[in-house]
Each structure stands twice: as C-alpha cells, then as structure tokens.
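Of the protein chains in this complex, all but one are displayed in their positions.
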Amino acid sequence: MKVWFIGIKGAVATTILVGVLAIKRGLSAPNGILSEEKRFSRLNLARLEDLQFGGHDIRGVTLYDAAYRNVSDNSTFDTMQLAELKGEIDSIPVKCGIVNNCGDAISSLCDNNTLTLSKAVNQVSQELCQFAGDDSCVVVNLASTEPYFAPQPEYATLDSFEAAVKANSKKIPASAIYAYCAIKNGLPYVNFTPSMGNDIPAIKELANTLGVPHCGKDGKTGETLVKTALVPMFKHRHLTIDGWYGSNILGNLDGQILRHPDNKQSKLITKTSVLPRMLGYEPHLGSRIDYFPPLSDHKVAWDFISFKGFLGHRMNMQFTWQGCDSILAAPLVIDLIRFMELAQRNGARGLVDPLAVYFKDPLDIDVLDLCSQYTLFNEWIEQF
Amino acid sequence: MKVWFIGIKGAVATTILVGVLAIKRGLSAPNGILSEEKRFSRLNLARLEDLQFGGHDIRGVTLYDAAYRNVSDNSTFDTMQLAELKGEIDSIPVKCGIVNNCGDAISSLCDNNTLTLSKAVNQVSQELCQFAGDDSCVVVNLASTEPYFAPQPEYATLDSFEAAVKANSKKIPASAIYAYCAIKNGLPYVNFTPSMGNDIPAIKELANTLGVPHCGKDGKTGETLVKTALVPMFKHRHLTIDGWYGSNILGNLDGQILRHPDNKQSKLITKTSVLPRMLGYEPHLGSRIDYFPPLSDHKVAWDFISFKGFLGHRMNMQFTWQGCDSILAAPLVIDLIRFMELAQRNGARGLVDPLAVYFKDPLDIDVLDLCSQYTLFNEWIEQF
Amino acid sequence: MKVWFIGIKGAVATTILVGVLAIKRGLSAPNGILSEEKRFSRLNLARLEDLQFGGHDIRGVTLYDAAYRNVSDNSTFDTMQLAELKGEIDSIPVKCGIVNNCGDAISSLCDNNTLTLSKAVNQVSQELCQFAGDDSCVVVNLASTEPYFAPQPEYATLDSFEAAVKANSKKIPASAIYAYCAIKNGLPYVNFTPSMGNDIPAIKELANTLGVPHCGKDGKTGETLVKTALVPMFKHRHLTIDGWYGSNILGNLDGQILRHPDNKQSKLITKTSVLPRMLGYEPHLGSRIDYFPPLSDHKVAWDFISFKGFLGHRMNMQFTWQGCDSILAAPLVIDLIRFMELAQRNGARGLVDPLAVYFKDPLDIDVLDLCSQYTLFNEWIEQF
Partner (left out) sequence: MKVWFIGIKGAVATTILVGVLAIKRGLSAPNGILSEEKRFSRLNLARLEDLQFGGHDIRGVTLYDAAYRNVSDNSTFDTMQLAELKGEIDSIPVKCGIVNNCGDAISSLCDNNTLTLSKAVNQVSQELCQFAGDDSCVVVNLASTEPYFAPQPEYATLDSFEAAVKANSKKIPASAIYAYCAIKNGLPYVNFTPSMGNDIPAIKELANTLGVPHCGKDGKTGETLVKTALVPMFKHRHLTIDGWYGSNILGNLDGQILRHPDNKQSKLITKTSVLPRMLGYEPHLGSRIDYFPPLSDHKVAWDFISFKGFLGHRMNMQFTWQGCDSILAAPLVIDLIRFMELAQRNGARGLVDPLAVYFKDPLDIDVLDLCSQYTLFNEWIEQF
C-alpha cells in the first residue's frame, strides 16, 4: 500500500522512513509498534515491507539530508547504517508543499507560496492521484502546527468551504486544503497535528458524503499521554486536583514554529482542554511550551499536580518526561496507516472514532482517558 | 454498624476516627471518599455518622494523645478543633493487642507479650465478640508490618493451622491470629497491611467454610497506585520498560518498623511483584524503603523508569509523589468497611476479589492495572 | 530602632511582624537568622525585641487580618498563638500607601490613587519623619512588583528627577518616590523588590550627596539563590551550560500581580540577567513565572539545566525547589535592617554593596556567585 506524508522531511516522517527501511533490511527490530502484535495477524494489515512512501514538503533540503540530520542530532539511528539506505530514500517522490494561510512562521520556510487556493487544490489533487494510482493510499498530515483559526462560517458546510476556496479566502489554511484534496479523491486522511485539517464541519461532510475514513487530531505521544493515564487515578481515588501545571521544552523545528504565539495557541488548545473534560471540573491550569534548542527532537515535560484528599489535606505529585518526539510518534503513525487501510477496506465511512486512543484531541468523541480509549479500540478491532 | 481496628492508635486509624467525627460535627466535608458518590445511595451503605469504633493496640499512649500527635505532626487537622472531639475519642473502647511472632521491632513497642497463641485466640475472640454484639462489625488490620514468613506446612489447611496454634508455633504471627478470630466469629475481615493475616490457605478455607467475606492485602495508596495507573500506558504504547527504580522515604512509625530488614521484606515483596506480573516480562527492578523522620507521616516516592521505543531508542520518565499516607489510606478503609458490610449483607462468602482496586497485592486475582480493577469493582457494584 | 515597611500588609512583612513578636514572647526560636550568629555580638546590632515597626500599605484589610490570613494559608504559625499577639499587631501604625504609576494590576488594589507626585512626596515624607522621630529608622520596600520602566532622561540626575516629580511625570513610579523620601530624610533604604526604587542615577546621587546608606535590589530567596550556588560548580568543572530553563509557580499576591506582563517583565529581567553575567557566555535561557493559587505563599521552581562536558557529551540536571517565600525572605530582611543600621552608624554613604549576597540583582557590582558575595560580606563585617 501507499502512504503520503504532508511534511515528509520533518522529524516524524523521516524517522518512519528510516525505521521502516531499517526493519526491512534487518538493521532494526519492529519495536514499539502495537500493530505488530500477533493478535492482528488475522486482519491482513499492510506489511511494513510493502509500504511505499511519498510526500509533500515546503523545505528545500533533500530528503536524505533531512533524515540524516534528524537521526544524527538525536542519536536515534547509526549514521553509517543510514548510508546504506540512501538509495532507497533518494528514490522516494517528494513534491513541493503549499503554505496558504499558514502564518509567517511556516511560510518563511518556503520560497514557493504564491498559489491561490483553487490552484493549490488542483495541484495537490493531481499530485496525490498520480502517486496513489489504483492502490490504497493513506494521507497523513505531519506538517508544522498552523496558527489557530476560530470557527468561521466558511467552515460550516461543504458549499461554503468550496466557495471560500474559490474566493481565495484568508480563513482556509493549507492543512484544510490537503484534507479536502485527500478525501475528495477517496484517500483516507489522518491528522496527526493540532492544525485544522479535517476538524471542520465542511470536511467531515465531504468525508461522510463520499464515504472516506479519516481521523485526528494531534498525536498523543508524551505529556498528554501521561495525563490521560494519570487522571483516572485521581478520579477513582476521589483526590481533587486543585491545579495542574505543565512546562514543555523541545528543541526541534516543531519547537521553533511554536515560538510563534499564533501557532502555539493551536497546540495549547488541544493540550489544555483535556483535563477539565476528563475531570468534570476546572482546576487551575497552566501550560507552557517553549523552544529549547539543546534538546533537539527530545522533549522534556515537567508537570506539577496539586491535589487535595481526606480532610482537605493538600498533597502533590510531579513528573518529568524525557522522550524523543519522533521516536514516540513514528509507530503511532504506522499503526494509523494500517488501521485506516483496514477501515477503508471494511467500508468505514467518515470519522473513525475508535482510533481516539492515538490522539490528544480526538474528534467528536468524549472518551479521553487512555484505558477507555484502548477498550474502545479493542472492541472496534474485534468486530473485523 | 461497628468497626474494629487492629492498630487503632496508628496514623491511619486515628485519621479515620478524627475525620469521621469531624465530618459528623460539620468540621470537615466528606472529601476524598468514593463511597460517598451518589450512585451508591441505593445500596444503603453504612452512614458515616452510624459508624461505631473500637480496636486493639499494643502501645500505652492514650488514643487521644496518639490522635493529637498524628494530626499535629502532619498538619492534617486543626488541633483546636480536635479538642472538641476529645470526649468522643476518649469513649472509644481500646484493648491491649497481641504481638506473638511479630519480631522484635514490633514487640519492643509493647509490655504485654507473654500470651501463648491459644490464649491469644481466646482473648481476642472474646474481645471481638463482646464489641460486636449482634451488630454487623468489620475488622480491619491497620497494624505495623510484620516480618515476612515464607509458606509453611502449618498454613496449608485449617487443621494444620489450628494444630500449630495449639503447639504455640513460632510460625503463626499475630496478624493471622486476628484474622482467624474475626472470621471464626463471623466478622468480615480486611487486611490493609502487607502482613500475613488472611493470606494463607488455612484462613481462606475457614472463610469459605463459614461463608465470611474477607479481602486484602496492603492498601494501595501511593507509589504502587501510580505504578498501576502508568504501566498500562507503557504497555498500550509498546514502550518496553528496561528498568524501574523506586525510592521511598517516610517518617512515621511505619517507617521506623520498616527499618528492620525482616519487616521490610514483607513490604518489598508486595511492592516489587506488581510490575513483572503486569508487564509479562521482567525489567530490572529496584525498590528502596527508608526511614526519614523529617517527613512524619508524609511519604516521598521517587520513581525512575527507563524505557525503549521505536528503533530501540532509550528514554526515561521520573516522578516524585509527595503524599500523606494516612490521609490517602483513611478514605479507602472507610470504603472497604462499607463494601464489606454490603458484601456480607448480600451473602458474599470468602474472598471478595472485586475489591482488588484497593490493594497493592490483591489476593488470588491477577487483575493488577488500576482501570481493569476499577471496571471489575463497578461491575460488582452493579449487581447489587 | 525603628523599621518602616512599604507593603506592611504583605506576606513578607506580616511574617516578620509575627515572627519577631513570637520570638520576643518565646513562642518561637530565632531560627534561620544569620545576624543572630554569635560572631556579630560585638557589633551591637539592634536586638529583635527593640525593633519598632510601622508601614505603608494600599489595601484596606486590617494588619491583623492580613497577618492571620498569611500564616493560616501557609501553616507557618499556629493561629491560636497568633491571637496572643493581636494587641501588639493592632498597635502598629499603618499609613495608606501611594500607587502613582504602578500600573493597573497594583492600583486596582487601592481606592486612594489621586495624589500628584509632589503631594505624594510631601505626604510620604511627613509620615516617615513623624514615625522615625529622632531614632534610627530603616525603610524597606516590600511592596508588589511594579511594571518595568526602561531608562529615561528623567532618572539621569537629581535635578531632572525633581523636575519630573514637579511635572507629575508618568515615568516616576511610587517605589522611586518612597526611595526619594526615605533618603531625602536621612533614612537608610532597602529595596527588597525588583521595582525601580533606588535603582536610578538620581536616587543614587541623592544618597551619595546626603551620605545615606541604601541597598538593593530584589531579595535572593529561592531559584536565583540556588542558581548562584550552582553556577560556579559548572564553571569550575568546565561544564558548558547549553541551556537553563526555569519554571516558577506561586500562589500569593505577588503571583497575582506578576500575571500582568508589565509587572512580570521587571521580575524576569532581574532573574534572567544573572546567568550570562556569571558565565561570561549566553546559554539558551527560558524563564517562566506563573500564578498558581493552590500554592498560596509557597513557591515551586523547576529548573532544567542542559550541559556539555568532555567530548562534547550532553548531560542534564534538574531541581525542584519547594519553598515558602515569606519564610525565606523574612530573616533576610531582618539581617538587612540590622546591617543598614550598622552601616549608617559607621558612616557608610550611598550604596552598601557588600550586602550583594542578599539580592538577585545587586546594584552596581558584578559579584554574583554566592560564595564570593558571602566572602565580600564577611570582609565588610570584619572591618567594624
């Protein structure tokens, strides 16, 4: 099967490419991938060695150089072994991405940003169709976080969205165009970012109408993953959370983009909405995301939780998570690719909400704690 | 209903006494108590104001003074308000406990340790029956952790146990005598400690034969609670735990007793067995428990988790839990009292394993992760 | 001797009042006070029992109620014992403070904010002189952090400052007025806050001309204290600091005021300038201060330090500081009061820079590491 990455030169996508090629050659084991569990073998999920990749990116660096820099900066793969994979990486098709209404932080990374939305739709559609051919192909958004857009009339229906595209509206960011093009052309779409993408009524309407599976949004890889594992503990024990403060530092391109307040807002919204929705009350929340170059693609999150128990006595817990974002994200994306193909093969139409377990801000579903999400996922799998 | 605490002068028991009396007088709200949730109201659980307390203890201090010292050392309750409760606390019946085969750490706290096991059985039985009268009465072990005893032929059957009691065996610790006396006399028994108590075939046989509900062991209040909430996250995400190191420091009597290697072993066994059983493989484990007087009844646990993900990349997480043991334990004990009375009222016989969610080392059940335990508990509740 | 606090109803001032009165009555020992060391006895420093207090504040709450709320929210003093001190606290003279150009965050706390700068100068001067009488009297700024003011021509000379006061300039904040009034009237002045106060050429000129000792600024109580103890370690070991990220959360009025970006900027400037000045190079710095009400006057700082050693290998250190700001600040202020009186008694004129050890941003001196500051202080003391 085929896989198209929006943001193919980024840390997550290049980690996937390197990892899948390395596993194919026996240079690494398929560690950390849920979908490799034996229980899924009956489902005929796509095999790692059968995945064919392509993608968009807005940066000029070659794909191999982007991959090299990613794995060497983060000591995630031996650079000598990477050299063995160069030929295969060089042969992966990469197209120039679009940056419409992505904000200065993102569009400054790109020379080519003069397309109207209509032209962008045509170009992206053509590129996706050409790549996919007659094969099944999943499109995954792994691009940098776009600025936040509040709900707009343009997003309300497919008609209003298409009219806004024609009018070259300033309210339609690239991520929505990509989602539109993928789904319009029958390709399942995964939004692994906090950007808008498929999170608007117009796109959901399109997916429902055409019967194309999609899911999102914002991959749950680190701090939020821990949150959704810990919060039920406080709830079951009736320990009232007075305040939860989270400090996140990260040093990759994602961190650099998130220095821009507009882009950061998108991320903060998906991060901070989780807690009150899980708890049913509103503790004092604080959440900081800051760029910290010494960490490269590693991310350090420090969370401080103040809680009250019996007799109103106050206690606290803190944790420090030191993870590598792309290493954590890559296997989730591999899972999502496989399960979206499975969904399409089995006639799923529109939003595939049993995949909520993969997302910080799962669309249109209020199951947020990790265990319940995992149960939901398992029940979904069992039906096939 | 009635409640008998073994170790009534300890931090957990006095916190419960003070808390329940304070709530009764409106000096505190019933915070942090699961069984206060509205959904349980249909079950006619015992009301807080209807609980009547009594207990054994081996120390000479008065119950009020023990309560005073506990709440003032830990700032868990206003000492002026405590004074208002003195009359009620003074009227609680307290009997001198037994210390047979409890090890020097414990028996050094007590002047009165010359009873044979047979006499201890008679005395304890008489005291329990006198207190309980015709009311329902739950017996809860909250005493200091005894030394560890490996499985012995004496524990294998009720007959061998009773023979060992007659022979005044050195293998039968006080906790088993208390469990025996409670169950023999039809009183539901809760083992909130890592001591033997009901965790031997002989006692289980007795409970099954007589149809008396019991449960245990070792209340899950802190580090292990967090572990059983976090481990499923690592499992679901296929992050392999290479090593988990836990350092626990605590400053109360519990900590003092645990300085003795024999007593500490009981605790370490319940603490370290959890992880490999949950994971299905054996990471490198380290677990330390040390006495640290400046903390009084507060406990600080630092856990360091080393894990591997995609491409074998190594990452880590650490957390620091700063909790007050008695504050965390008290509401769990209140829940257990109520649910054990419910169990008995509904004809439960022997081990009540749906209460696994309350214990570090739930007896005879392999459901260890917090969410599954909570699901099990909810399903059990729903049947009433 | 006499002591005048600007911000007498705040947490630091009320902690000092309660502490000094408690020590006087034998309700507490004089813990944590450097100036109580025996080696200072030859200097005839003011005795704790001889300190007479008064102060300005802008809030309407009574001094006793402010003290009560402070110590009960933070469990820093037994409220029953506080009641014994009520008479003495009630007799402390308190005047209504000024809020000129303090920004909305501060002036919203106050009803009375209509004085011109000239009238403010007259009123404050009169109040200070009336309180001091013929005694030695030190004035200490403990008020909330004002917004940051960049250098202005108005501050350059005493003449330009006095002209700006006459013109009721918007550039002269209340802290500078207080500093001006104290020094103009011969009273030693301590700036324990990050506000402007004595940190402008005009005020320094006045102090030099009149020969009045002053010092500042911003008491070094927590995170910065640790920084200035740790940085020399990295320097001596030639471990290159790549990045230092600090996250501070606090729940008191200070925290509330610092929610306002203008006020926060003053604080961030004193906090972040320390590191590059100590290191001689500019690592990647991040510093966050956020309001977190569950902590009351306690402050939690988490610092993450990324450093490189031999072969460029990257390592890290993190610390979490859980301190009570007023408890940490109070004894430093007591020391400063005593040493400023000592300085004045011994003819010190203008800035007393050997007191740098007490400040985050010591004025006009580049000795920042704690040990060197302490050496400087000891050498200064030895000369008397």
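In this document, chain identifiers A, B and C correspond to the written order of the chains, with residue numbering beginning at 1 in each.
Here is the rule we use: contacts are C-beta pairs under 8 Å (C-beta built on N, C-alpha and C of every residue); 3 or more make two chains touch, one makes a residue touch a chain.
Worth saying up front: this structure is predicted, and the values here are computed from it rather than measured.
When the omitted chain is restored, the residue from C:Ile8, C:Ile203, C:Ala330 or C:Val367 that touches it is C:Ala330.
Among C:Gln52, C:Ser72, C:Ser125 or C:Gln318, only C:Gln318 touches the chain left out of the display.
For the chain left out of this panel, the touching residue among B:Gln52, B:Gln256, B:Ser273 or B:Gln318 is B:Gln318. The missing chain lies against chain B, touching residues 242-243, 245, 247, 249, 284, 286, 288, 290-295, 300, 302, 304, 306, 314, 318, 320. Hidden from this view is one chain, which touches chain C at 15, 18-19, 22, 28-29, 31-34, 36, 74-77, 225-226, 229-230, 232-233, 236-240, 298, 308-313, 315-324, 327-328, 330-332, 357, 369-372, 374. Chain A meets the missing chain through residues 75, 79-80, 320.
We take it that only the chains that are shown with their structure count from here on.
Residue positions of chain B touching 2 or more other chains, listed in rising order: 75, 320.
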